[in-house]
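Pasting in a structure now, in structure tokens, and then I'll have a few things to ask.
Only one protein chain is missing from this complex, and each of the others stays in its spot.
Residue numbering begins at 1 within each chain, and the chains themselves are lettered A, B and C in the order written.
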Amino acid sequence: MNEELRAAVDAARVRVAALHAELPRWGLVVWTAGNVSERVRAGGDGTDDLLVIKPSGVTYDELTPEAMVVCDLDGELVEGTGAPSSDTAAHAYVYRHLPEVGGVVHTHSTYATAWAVRGEPVPCVLTMMADEFGGDIPVGPFALIGDDSIGRGIVETLRGSRSPAVLMRGHGPFTIGPDARAAVKAAVMCEEVARTVHVARQLGETVPIAQGDIDSLYARYQGVYGQQDHTERRDA
Amino acid sequence: MNEELRAAVDAARVRVAALHAELPRWGLVVWTAGNVSERVRAGGDGTDDLLVIKPSGVTYDELTPEAMVVCDLDGELVEGTGAPSSDTAAHAYVYRHLPEVGGVVHTHSTYATAWAVRGEPVPCVLTMMADEFGGDIPVGPFALIGDDSIGRGIVETLRGSRSPAVLMRGHGPFTIGPDARAAVKAAVMCEEVARTVHVARQLGETVPIAQGDIDSLYARYQGVYGQQDHTERRDA
Amino acid sequence: MNEELRAAVDAARVRVAALHAELPRWGLVVWTAGNVSERVRAGGDGTDDLLVIKPSGVTYDELTPEAMVVCDLDGELVEGTGAPSSDTAAHAYVYRHLPEVGGVVHTHSTYATAWAVRGEPVPCVLTMMADEFGGDIPVGPFALIGDDSIGRGIVETLRGSRSPAVLMRGHGPFTIGPDARAAVKAAVMCEEVARTVHVARQLGETVPIAQGDIDSLYARYQGVYGQQDHTERRDA
Partner (left out) sequence: MNEELRAAVDAARVRVAALHAELPRWGLVVWTAGNVSERVRAGGDGTDDLLVIKPSGVTYDELTPEAMVVCDLDGELVEGTGAPSSDTAAHAYVYRHLPEVGGVVHTHSTYATAWAVRGEPVPCVLTMMADEFGGDIPVGPFALIGDDSIGRGIVETLRGSRSPAVLMRGHGPFTIGPDARAAVKAAVMCEEVARTVHVARQLGETVPIAQGDIDSLYARYQGVYGQQDHTERRDA
């Protein structure tokens, strides 16, 4: 690992460790569930890129930068004393097949997972969904851990979609973003809208937002929201 | 900015920054969503008044008094290093058209937003709703961001209403008050009653409070509740 | 106030202030809502007893022992710089008419209030309800603030009942106990069972516990649970 890559990996360790704290903070995970990863670009065509991810089965209290593990994009351990998260293969598959993606997050957050259990997309009935997701949050296939099924399901569902979130059937949400922070934000917003639409539906029908309105909300939000030196774009 | 106005703006920065912490504290917002503003009166007919508001896309951990931004009542930036909240135009519209309003709050709090998605007012079935809202919490129109539609929808719904809260259809609640603290309280109470009435409805019908009882509860509460030197009026 | 009473009042101030923190801790209140009081026995026939209660419209962050107010059992202010809670008359009525009661708590906790809105008792379908409440949690009448209606409704419902909690219709729960701590515990347990039974009911019918089983659970729990020098009696 050259000096530049070394520095980039170390910076990603700090970011990824800190971002894990957002998952319990916003009620997205319990115990050791959930994981955040970030791509570290090595230059070139991306085949030498690395990813920094949470070690398997470690509690959120123990997630220091040093505890993070580093893998290549085949999911093989490059650096770290612990085994990588058991979802590493899915993260790595996403990075291999979606070169624009710089961060991936997985949780079992309650409301998003409930939609995933029913295999129902979250319908776009909220202006904040139009802003963030540009439409419905789609459902991906039921897939078992152990091979590329989960990664493939994520990529096939999200490639070409505006949504940075997919609800993997019977499993839970995966979210992506240009970096780990954006993917964490998408995980937080995914649960927020999954919960709000669930609650709205409990007492009656919900009214979809017209496609033209969705399009203009999405265009505006992705273009102008937030500070210029900031990846944040949510209304605030 | 003369010395008096300078001091008033600085005091409002401190108050508005501190009040933002109440939004995540009571579970009304996630990530960078939501915003609080306060009017700073410049004397005269109000056209020179200013407003202090949250910058766009900044997390709740970063909301110091210095991070707040100051705008005029056309929503133009007067002071501050960040872009103002993307909802600033709506806040400014309210201040321009409702001169008695000194504070505005916007959230996407779950239960209030769920009623807004269905376009259903929250019915007045609780004594605390009679106290605080003097009747149902009304629904405002569906409106897109980008012009005066949201502000106009808020003003048309709340002008002449006892309720300090409006549920903007498909979007979420906006609340007003004589100052920012009162508007924050209205946002907290709006979510509280939206949640309680939602839960009540889940298992059966709810019984409306008779109009005469609502009127007497509202009159008493707005008149005598709380300490004399205090804006608080909730039973405690 | 003689020295003994002085000391008893001051000790009650400390207890009542500290117990208020339990209300937001267990999610029973928002903003300034809710109140805890404790009787201070003056000896004699009880007509000279005092009560220590929260001042009106003050936030939970400000509730020091010094901030508490002291009233006589007609609800008149005896000591304190703030106005007493607007529910003081109801507390005082309870102390006047139920001499065994040493503590009273009022909240608008979500699930208990939802049952109160529908005017439905919480049915005794849980062993912990049999332990704590000895049966259903009863509903009291709809009553307006301003005279003795609320206090009378509480007393008429709870006199002779095993339950330390009453759901005042369209309003919320009031709980009682031998001291303020026991009344706070009853408020916490009331919300807990109101929520659990609500959730159980959402997906189907619930099975009542047989009266004989309720009776034996209640007898055991009230007799033997907890440490001997302790008012706590919940399984732990």
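Following the convention adopted for this analysis, a residue touches a chain if its C-beta (ideal position, glycine included) is under 8 Å from a C-beta of that chain, and two chains touch if they have at least 3 such contacts.
Worth saying up front: this structure is predicted, and the values here are computed from it rather than measured.
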item: Displayed chains contacted by the hidden chain, counting the whole assembly; value: A, C
item: Residue, one of C:D61, C:E100 or C:E205, that touches the chain absent here; value: C:E205
item: Contact set of chain A toward the excluded chain (per top definition); value: 30-35, 54-59, 82-83, 85-87, 106, 108, 110-111, 113-115, 117-120, 142, 144-146, 170-172, 198, 201-202
item: Where the missing chain touches chain C, by residue; value: 26, 125-128, 185, 188-189, 192, 195-197, 199-200, 202-207, 209, 213, 216-217, 220, 224-228, 230, 232-236
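We take it that only the chains that are shown with their structure count from here on.
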item: Labels of chains that are neighbours to chain B and to chain C; value: none
item: Most central chain, Cα average position; value: B
item: Approximate Å spacing (C-alpha centroids) for the pair chain A, chain B; value: 32
item: Shared-contact residues (touching 2 or more other chains) in chain B; value: 202
